[in-house]
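For this depiction, one protein chain was excluded, whereas all remaining protein chains were kept in their positions.
Which chain is which? They are A, B and C, in the order written, and residues in each are numbered from 1.
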Amino acid sequence: MSSQASAHEEPRDDFGAKLGMWLFLVTEMILFGGLFIGYSYMRSKYPAEFHHAGSELNATIGILNTLVMLTSSLTVVLAIVSLQRGEKGKTVAFLGATLLLAALFLMDKGIEWRGEIGRGLYPDAPHLATLPPGEQVFFGLYYTMTGLHGLHVLAGMGVLGWVLMRVARGQISRDNSVVLENAGLYWHLVDVIWIFLLPLFYLAA
Amino acid sequence: MSAPSATASTSEPSFLVDQGPRHGLLAWLTTTDHKRIGLMYLAAMVTFFFTGATIGIFMRLVQLSSLSHMMTAQTYNALFTVHGVIMIFLFVIPGLPAVFGNFFLPLQIGARDVAFPRLNLASWYFFMAGAVLAVTSLFTGGGPPDTGWSFYAPFSIKTGTNVTLAVFAAFVLGFSSMLTGVNFITTIHRMRAPGMKWFRMPLFCWSLYATAWVQILATPVLAITLVLVILERLFGIGIFDPAKGGDPLLYQHLFWIYSHPAVYIMILPAMGAITEIIPTFARRTIFGYKAIAFSSMAIAGVGSLVWGHHMFTSGMSLTGDMIFSLLTMIVAVPSAIKVFNWTATLYKGSIDFQPPLLYALTFIFLFCIGGLTGVMQGALAVNQHVHDTYFIVGHFHYVMFGGTGIAFFAAFLYWFPKMFGKMYSRAWAYAAWFPIFIGFNMLYFTMLVLGLEGMPRRYYHHLPQFDTGHVVATVGSWILVSGLLILFGNFAYALFKGKKAGSNPWGGPTLEWTTASPPPKENFATIPTVTGPPYVFPVEPRP
Amino acid sequence: MGWMVEASTSARGADKVFLVSLGISVFFLVFITALMIYFVIRYSKKRHPKAENIEGNAWLEITWTVIPLLIFLSIFYYGWTNFDYTRNPPRDAMVVNVLGRQWAWSFQYPNGKVTSVLYAALGKPTRLDIRSADVIHGFFVPAFRLKMDAVPGHVNTTWFEPTRLGSYDIECTVICGVDHSYMLSKVVVVPVEEFKAWYFGGDDAPEPGKGLGAEKSSVAALSAGVAEAPVLALLRAKDCLMCHSVDGKPMVGPTLKGLYGSTETVVSGGKERAVKVDDAYLKVAIQAPEASIVKGYPPTMPPAALSPAELSQVLDYIKSLK
Partner (left out) sequence: MTEQTKPMMEHSEGSPGYGTFVAVWAALVVLTGLLVFVSHFGQKAAVWGLLTITPLKAGFVFYFFMHLKYEGPLVKGVVFVALGTLLIFFALTYADVAFR
């Protein structure tokens, strides 16, 4: 990691890289944690409104997306196993599958958002303004949290796509699998966050 | 360090000399050398500090009743907001960790660099990007924000000024802070020299370690809070807007969950630097090494749990008031422990009263006033009176300026010869102390008194009974600034014309003093092996 | 605190806590400072050339951990009891609804009377239910050592029992916009009989507190409407001056100064158009404001209920403000 011109090349520190990644994930956990605090604060303030507003969401899409997300997490972890066993073809295939699933997830999400926006359920919409205050907050949180999660999915796709390319070119192999492992850690965290979002929004009713 | 086994050979060129393929400014902007990055932070921060101070001077001038027409109330509100944003996010929070932490953490633990040098450079760019955004927010949109640096909702979501961009700037700066935290923790865990056990680390490193944890655990909450403010302003998501069922108190909780621990991000590295200076000039080992190390961790831990004391008058539940007041009292204890340990370190030493020690002891005095006024307002009944008055303004300037600011100067005086290989004029460093000390107390002690009399903070226009106090404070601000100019003029002069400093002008015991001044690019010719605790005197002379 | 007025029971309690914590603080500060100075002189290089390496002392460490802890905890407890007192109003307290808005306070009494200065009877508890109409404000009476924020969406309660006649400052302590520092008022503490005379009197009941020095303050003069043009009193009574200034200062709404005859961009029905401000426009803008809001201002003005006579009076006044 130290500069190229260095006369004293440091040995690569894979554990250090992983520790750094975990510390970064800590910041992500707390980032969403802040939103979870906000959610629980508001839910304890407006239990009935949250219950009612939750019924406006399409639980089927939410559950479907959960399955997509869980499966994509599986394919990433399988990609790591195959990389460590030196099965490059499988690694590429698993990562490709992950990317496809991620795209499917975002598509689902897009369809869902479009439906809700079509029904006038978005911040500052005239229809939403007629609903009780607690429900407006529910939708504010819903768009913020799923939107931020969606951005993380997008970022994760970027990272995994980059890793996929480098695996295909042979630049990432079993000797430096820590890159893929770290990308995988990030993806799993995105998965964990969705695991929490499902009951908070879709199963609240 | 008792007889570190290796030292730098004097033949290697210093890190200030370009050694890569690139030269000049470009070499600096693309460097991954922690020392160069530290200096780049330093250059930026000194600039911001003087910008913030200039704004402060103007704020004081307005409070002279005869000059109150020099600007409108709107301009004044913008000034105190910008003063707060610059000083807090661009100077005090990153000040010691980003400048001296970057420069000296690897040197003190005997490493060649931090764990992620490129990430370190990225942090600097995030920092500069945030700074540029903050400055841009002054001249675009609806003009500079006028909410105070705390951006309280719902005012911050209603005002027509350019809060969105300013808040985004703070968000980016938070990113820089978090990445630095990740970097430092990994560095301390992975890069310590052979034999550098945890309890052989210099205490400055301990304080950086504690700080880094707070940076990681608290900053994301600020990030998300600021994102919510931006979304609120752009899309009206309604989480903080009472008209839509939102709750301004939720904003305050989230904001202070970060921003109180931020105070400890500011003060912990300052305490660490002081802990380095005192044993060096007392020529004896630190009193109670473990107590100081653990108190750093305790401050980081308990300090993250006291945010509610900013909300005693907000209508929080009485239970909340009680718990947060109790925790606030408890967090004062580890700070007290440190003060006692520092004082005890002077006992039976052989004190060499050099400028860094003078400033370090000044830190202790001013920090005591800051800390004790903190305890006073942690008492609920008193808080109710002094909250949001000049008492608070005085208190946190004692902590942040008298504490972190003075510690920054002390650290700079202490490490300047190591960083640049030059020595400043000690006589002028002493001379600068008098106006700084006198002006500081005239300015901020008066504020404490004004606050008790009922002068609210963030007031463009004050009631006539506060006239005298404001005149005293304003005159104090002039004296203070003249001292600062002498201090930094001295540094600037020494940078170009200073006498050469040896590798260990103070007789410092820790590893950074075993290498050349300024250090070579690789820090150490061979990585030292550590065989004992950090503060061992007498220091054996280097071969 | 000799130089400050204690004008309520809560002030007395708060000051006691303050003095105790101040005493402890000063003691610690002097102790540490004196010790530092003594050590620096006594153990200077010249007097004490050979340092002794003392690594620590467990008993000493424990002592200076436990003693400060106990002291701080007792300060906490003492502060809590006096705080608790201000948060639990007695049942017989008169309830006054306090409303903060940009940038004025108003006080509504149980019988419906509304004032811009808070009247209170000596020795009688007054409970304050504090609300805000827009952003957060802070309700602060230094002489009572009492502070409570006005938070939109919340009702915050506190109370006081005045122990001294007089008029005391009310200040806003939370930054709330451009005129934050002018969001001032007074608490006027009067004898019970005087308060009753005003409270139970009709609209023409004499203002209490004359001769207490209240009228000396510029704020009180403003509020009492002394020597004000009648039309200004009308504008104040209709709450116009809460949002519009007459001296060119920007507030929530556009200033009235220099308004007449100017050309403004207004938004109506989502479209922008330029309008010359004349009698016709002003009449619409006053009576149906939501139809055409000047660009850059929030659409928050309520229609003003003015009689035709009053309306022409106001129009003439606006014309006169060049």
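We adopt the following convention: a residue touches a chain if its C-beta (ideal position, glycine included) is under 8 Å from a C-beta of that chain, and two chains touch if they have at least 3 such contacts.
Everything quoted here is computed from the prediction, not taken from an experiment.
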Query raised in the report: Which shown chains does the hidden chain touch?
Result: A, B
Report summary line: Touching the hidden chain, out of B:Ala193, B:Met266, B:Ile299 or B:Ala525, is B:Ala193
**Report entry** Touching residue (missing chain; options A:Ala53, A:Leu78 or A:Leu128)
**Finding:** A:Leu78
Report summary line: Touching the unshown chain, chain B contributes residues 189-197, 213, 217, 221, 249, 253, 257, 304-305, 307-308, 311, 316-320, 323-324
Requested in this report: Over the whole complex, note the residues of chain A touching the chain we left out.
Outcome: 11, 13-15, 18-19, 22-23, 26, 29-30, 33, 36-37, 40-41, 44-45, 47, 51, 59, 63, 66-67, 70-71, 73-74, 76-78, 81, 84, 181, 184-185, 188-189, 191-192, 195-196, 198-200, 203-204
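Basically, only the chains that are shown with their structure count from here on.
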**Report entry** Rounded Å distance between chain B and chain C, as computed from the means of their C-alpha atoms
**Finding:** 33
Report summary line: Distance between the CA centroids of chain A and chain C (whole Å) is 46
Requested in this report: Find the geometric centre of each of chain A and chain B from their Cα atoms only, then give the gap between the two centres in Å, rounded to an integer.
Outcome: 35
Report summary line: As the complex stands, chain B meets chain C at residues 72-74, 77, 146-148, 152, 154-155, 158-160, 242-243, 246-249, 282-285, 287-291, 312-315, 318, 321-322, 325-326, 328-330, 332-333, 336-337, 339-341, 343-344, 346-353, 361, 364-365, 368-369, 372-373, 375-376, 378-385, 387-389, 452-454, 456-463, 536-537
Report summary line: In their shared complex, chain B is touched by residues of chain A numbered 1-3, 5-8, 10, 13, 15-16, 19-20, 23-24, 26-35, 37-38, 41-42, 45-46, 49, 122-124, 129, 132-137, 139-141, 143-144, 148
**Report entry** Residue ranges of chain C touching chain B (in the complex, touch as defined)
**Finding:** 1, 3-4, 13-14, 17-18, 21-22, 25, 28-29, 32-33, 35-36, 39-40, 43-45, 48-57, 60-61, 64-65, 68-69, 72-73, 75-76, 78-84, 86-87, 134-136, 138, 140, 142-143, 145-149, 151-154, 156, 169, 171-182, 184, 249-250, 296, 298
